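A short write-up of the structure that comes next.
Of the protein chains in this complex, all but one are displayed in their positions.
Our next item is chain A:
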């Protein structure tokens, strides 16, 4: 079986895979990084989004053998070692942008890439369009959009820290 070497969340792994093994299968079943989820079989839902070389990819739609030598970040690799959340994670919590949590890892990974690709910030309409590849069945997206809008201001240095959500 082919061998591939991947750096996942700053740790190097060498694994044997079948030619047909998907990246998400390697992550979940071989590396036991189960934060990356599988929600469909047609590349539609985005629950499996991870970063590869800094870009978001649907890990259900890429073969592990294609990832040899690549640098992968999954949801498990976002928070700091001391548990400090990434601003996007923090914003999702603050704005109640998750309910069942199943789409959340892919949603957060997509959102971070979306913000990175729009250094001048996005309008809420642009955020909604940018989320085309991610499905959420719980939230109606309302709070996800608010969370991304708040996180982008922190990530892009426009505000020093997360703006709290609406008054209690």
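Just so it is clear, contacts are C-beta pairs under 8 Å (C-beta built on N, C-alpha and C of every residue); 3 or more make two chains touch, one makes a residue touch a chain; residues count from 1.
Please note the rule applied: contacts and distances are computed from a predicted model.
Participant: Not counting the visible chains, the remaining one has a UniProt entry; which protein name from "TRAP-type C4-dicarboxylate transport system, small permease component", "Xanthine dehydrogenase family protein molybdopterin-binding subunit", "NADH-ubiquinone oxidoreductase chain 5" or "Sarcosine oxidase subunit beta" does it give?
Facilitator: The record names the chain that does not appear here as "Xanthine dehydrogenase family protein molybdopterin-binding subunit".
Participant: Among A:26, A:56 or A:74, which residue is in touch with the absent chain?
Facilitator: Touching the chain that is not displayed is residue A:74.
Participant: Residue by residue, what part of chain A touches the chain that was omitted?
Facilitator: Chain A touches the missing chain through residues 18, 20, 28, 32-42, 44-45, 47, 74-76, 78-79, 85, 89, 92-94, 96, 98-105, 108, 124, 127-129, 131-132, 134-145, 165, 168.
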